[in-house]
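Removed: one protein chain of the complex. Kept in place: all other protein chains.
For clarity, chains are labelled A, B and C in written order, and residue numbers in each chain start from 1.
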Amino acid sequence: MMIIMNISSTPKQIEAVVARIEVNGFKAHISQGDERTVIGVVGNHNPISTREQFVRLPGVDRIVAISRPYKIASREFIPQNTTFPLDGVQMGGDQVIMIAGPCAVEDRVQLLETAIAVKEAGAQALRGGAYKPRSSPYSFQGLGEEGLEILAEAREKTGLPVVTEAMAPELVPLIAEYVDVIQIGARNMQNFALLHAAGESQHPILLKRGNAASIEELLMAAEYILSHGNRRVILCERGIRTFETSTRNTTDINAVPVLKSLTHLPVIVDPSHSTGKWEYVTPVARAAVAAGADGLIVEVHLNPEQALSDGGQSLKPERFAELVRQSRAIARAVGRC
Amino acid sequence: MMIIMNISSTPKQIEAVVARIEVNGFKAHISQGDERTVIGVVGNHNPISTREQFVRLPGVDRIVAISRPYKIASREFIPQNTTFPLDGVQMGGDQVIMIAGPCAVEDRVQLLETAIAVKEAGAQALRGGAYKPRSSPYSFQGLGEEGLEILAEAREKTGLPVVTEAMAPELVPLIAEYVDVIQIGARNMQNFALLHAAGESQHPILLKRGNAASIEELLMAAEYILSHGNRRVILCERGIRTFETSTRNTTDINAVPVLKSLTHLPVIVDPSHSTGKWEYVTPVARAAVAAGADGLIVEVHLNPEQALSDGGQSLKPERFAELVRQSRAIARAVGRC
Amino acid sequence: MMIIMNISSTPKQIEAVVARIEVNGFKAHISQGDERTVIGVVGNHNPISTREQFVRLPGVDRIVAISRPYKIASREFIPQNTTFPLDGVQMGGDQVIMIAGPCAVEDRVQLLETAIAVKEAGAQALRGGAYKPRSSPYSFQGLGEEGLEILAEAREKTGLPVVTEAMAPELVPLIAEYVDVIQIGARNMQNFALLHAAGESQHPILLKRGNAASIEELLMAAEYILSHGNRRVILCERGIRTFETSTRNTTDINAVPVLKSLTHLPVIVDPSHSTGKWEYVTPVARAAVAAGADGLIVEVHLNPEQALSDGGQSLKPERFAELVRQSRAIARAVGRC
Partner (left out) sequence: MMIIMNISSTPKQIEAVVARIEVNGFKAHISQGDERTVIGVVGNHNPISTREQFVRLPGVDRIVAISRPYKIASREFIPQNTTFPLDGVQMGGDQVIMIAGPCAVEDRVQLLETAIAVKEAGAQALRGGAYKPRSSPYSFQGLGEEGLEILAEAREKTGLPVVTEAMAPELVPLIAEYVDVIQIGARNMQNFALLHAAGESQHPILLKRGNAASIEELLMAAEYILSHGNRRVILCERGIRTFETSTRNTTDINAVPVLKSLTHLPVIVDPSHSTGKWEYVTPVARAAVAAGADGLIVEVHLNPEQALSDGGQSLKPERFAELVRQSRAIARAVGRC
């Protein structure tokens, strides 16, 4: 932590800052510039909670953090990529993992047929929501546990590992009985009770970036899970909210190389939510793989026009098969498979 | 709902859209422009779930919603202001309500002294967090139920009604035993399980706008609570996330008159979170009252430099007293008290 | 400038950074933390152009600027408020200055009648565009020099000083012959050729913040003007672009106290453009004065429904008169007039 003083700060004010640093058990390191004095706080193991003590002392202009606020998630501390098996395939390895399925589990037949279709099209995992976060209280809210049972049946029938979303901490153990990967949705990225529960689970967690969350906040949300003992976290870029309204969200494609450099965790992209329109899903899926993503999560529906949610952004199975073909071609072009 | 066709859409495509409209039990109303055909869908009582059916039909350019997706929250349906008593004062009435207190309950003495100080300074209600959502897992997370007991004691000692945050649905009944108003924080504005629980509570709910939530989404989150039976919701503007980094958030002051025109619910502003720096809290508090806010919620701490959270944006009691004086002067200038 | 090294940076890399610092004629000041080394660059008189040299040296994590990139605009260098006369009134003084008039000069009669109306309603200056920046090439582009002549006539008839926009550097001298204050519009805030021309003018410059410009960039644009010799710059907050679509822009009300603390220049607010809807103009005008603005610039039109531009956000003269009454009441409540 560096404390930057005002141009007009007095020696007395500087002394007071130094005294406060030492009272807290740290060492002060004064650097006298031409214009300003900068005081380094050395030995500060918890920069966040001590920041408050200095920011309003007289003569202080502002405070700059030097350490990053996450540790276990950081590539500086764990340089090698985190990889883990997902029922036969390796997440975070050479293969680009394709996760596909409907936004919501709507009924048994729909889901089983979709599961078979996405498997044939080349998916390595199945997605489907049993509990649905919806902006409107009047929209379809999901089948709940019945949906989990259907997902488990699809798992058995196809052999595909299954990803589904948990919306509340008390649902985590129940969901863990039925599926392979527990998703934390964008709206819940800072639902800390849920992150805590996910951290105590043994299941891999697919953590979606909030639509207004910075990359640093995403890594801090991952740190919640990691610090509670669960080291298998998949990060997912699914679009951020910007002023642009021609797409549902703005795919932050920069986030892929940025995350790959800051963290060792696997990074996937959701081109369905990040664009919101089926026409744009395949080009953005290709872009994600080209940028270095470890996988994709894509909404696929047998009859998108009949979907109870997100029909506009869902692909039909044959278009998804084409997405897989094109994405694999890109994967090979960047030396993956 | 209006379906706007492409310039090059064919009569056959238009027929197919009309057929789909009628199959769904609605009436189609065709409007032939010079360039494009627009098809109105009449009798559409649930525009959200049916939208998906049309957006990808051949020849469709885009869909425009005509109805607003919230009803009970809308001033179009309930023109008169919602007001309700808050232990002696009237929320949503002539008086601008001042809610003040520390970010977090840190210990008993701190809270009781603060409660007395903010009451003397002119506050009508006390705020204080027992459960704290924190971006970092390494930050102070709140005292939990012990904090609730301290808040209840402060309530008894000062007579001030108390506001505290619930972070998970299962905590709502517990918190309701201790306090008067249950807050749903910005990060949980779309935690639908929590909104559902709040809707089943008998307590007024202080609903904070998410930092990337549109005004419409805030009203839809309120609709969740209202539609589950709880009609006492206070909306709170607490700053949105923008590209500007000189303040913690950007106070969306426009939201005050926009909300007052769209909804009958009371609207308050949190100038502490919406600025993030104590120097800016009082000017923005004045602005909020001038724009028509029904109240303010302000962080006050006896020793902000020692605060376990949000010290940089907390006011000392004497500065808060000055904020109250200035805000009351503004309130009088706009014909309130 | 502080250079923050990677956790794993080597002594050799640190030496190389120090050598580069010294080659450039600066002094290096090493601060060894528990985790990282931070190297201060002392004597750095031009932090911007030298930053590039260090950011990509091996072992460098990132660079933090210590100095602010503007000088003459900074309150650290010039603590007292800048004030200057505007034809009888004092900009930046105790009085809140009301500038009003139509978006565009449409014809002689319209402008003269509006000028008289806004003067009667309490305005201290007249605005009106002769050259109009329009998003569409098919929209009305302004009357040009004929508009300037009409503005000069209105000036003569009413005694009100006149503000109008310059869209290109070569127009600055021409416009200066006719009017009192030259406006640089939001879209041109970083039109550096225009800023340069404005800096060589003797006229006060009303500089509008770009809709995606940070406060720091606004101050650097002002620095362009100031550094070319013109010290009379009025800063104008007119709304920034965010994800919120219920208003044309988001009024950054925080910018008022932030600017008042960072700079000595007068700060005004344009509630017409920052909201985009006439219903919201008066509440936001009140908020601006309450937050500490030195003035307002408001669009007023005799028949807004007939306006060639911005009719939706223009006030009729009688509503503007009410805005002035309410804003003056707020001004008195904050100790101004």
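Here, contacts are C-beta pairs under 8 Å (C-beta built on N, C-alpha and C of every residue); 3 or more make two chains touch, one makes a residue touch a chain.
Being a predicted model, the structure only gives us computed values, none of them experimental.
Summary of contacts with the chain left out: across A:Val256, A:Ile297 or A:Leu315, the touching residue is A:Val256.
Of A:Ser9, A:Thr275 or A:Ser314, it is A:Thr275 that touches the chain left out of the display. Although one chain is not drawn, its touching partners on chain C can still be listed: residues 20, 46, 48-49, 51-57, 69-70, 133-141, 167-170, 187-188, 190-193, 195, 210-212, 217, 220, 223-224, 227-228, 241, 278, 304-312. Where chain A meets the omitted chain, the residues involved are 212, 214-216, 240, 242-247, 250-258, 261-262, 274-275, 279-280, 283-284, 286-292, 326, 329-330, 332-334.
Mapped onto chain B, the footprint of the missing chain covers residues 2, 4, 6-8, 29, 31-36, 38, 40, 42-45, 64, 66-67, 76-77, 241-243, 245.
By our rule, only the chains that are shown with their structure count from here on.
Although chain A and chain C share one sequence, what matters here is the overlap of their interface residues, and that overlap exceeds half of the numbers used.
Ranked by distance of CA centroids from chain A, the top chain is C. Each chain gets one centre point, the mean of its Cα atoms, and the points for chain B and chain C are 31 Å apart. The mean-CA centres of chain A and chain C are about 38 angstrom from one another, to the nearest whole unit.
Annotation for chain B: residues touching 2 or more other chains are 212.
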